[in-house]
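With one protein chain held back, the other chains of the complex are shown just where they sit.
Showing chain A:
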């Protein structure tokens, strides 16, 4: 059985503070544990720092850890947590990092760039103690133990492509879609097909439609719900919460859309991703 753990659920920028504590203020990172000890993480926002600290208690603390990291895209809130936790500095640990290259450079160059001395005391990827290999993501399936990983590009922005991931073990499936704007029907159809019959869909949804926030990089809460319904997903986790979104507001949004779903008789289970929560898929 696959189990996921939310380590960072916030979008854009980390939001420390009492009013964000229950859902959490760290940026994007979701861990996935396969039934045979396989370990996969989706994105490496600041949630990755807390996740990395936890990993240090087990094999990673002794330099015997192996992690597959899947990167959706390389905006700050999805990558900046990587260099900080001890796990990436312990020799013997190994990181397999998959993600998109862009017309501005490969994924490896992007990570090397954020670690350059002007931005980081690490002075470049070469000084990360764990061994690591970067693999440009393609639509070819990746096998990690009993987990099968599929990826799909869901953006036409070549400067910064965005990929979605689907991870399956046996007949269980998890789909992760973030920072996607359904600007045309083709992308929508692709996303629906990709998420089809997933047990669990994690989907970014920073704002509701009525908030009229001008953010062209994102779908709305309503889009995520519509996608989940059309793809016949069992359970939807709203993700990538807006920095201004307090715990109380998230509670209210959930209550509102749960009531709408119930009134319409939809069986979809709606939830909002909460840092520290673990879920069996």
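Quick note on the criterion: a contact is a pair of C-beta atoms (placed from the backbone, for glycine too) under 8 Å apart; a residue touches a chain by one contact, two chains touch by 3 or more; residues count from 1.
The rule we apply is simple: contacts and distances are computed from a predicted model.
Missing chain, UniProt protein name, picked from "MBL fold metallo-hydrolase", "Protein kinase domain-containing protein", "ABC transporter substrate-binding protein" or "ATP synthase subunit a": "MBL fold metallo-hydrolase". Only one of the listed residues, A:36, A:62 or A:127, touches the absent chain: A:127. Considering the whole complex, the residue from A:70, A:97 or A:114 that touches the absent chain is A:114. Contacts to the hidden chain, counted on chain A, fall at residues 10, 12-18, 20-21, 24-26, 46, 49-50, 53, 73-76, 80-81, 84, 102, 104-105, 110, 113-114, 117-121, 123, 127, 157, 159-160, 217, 243, 275.
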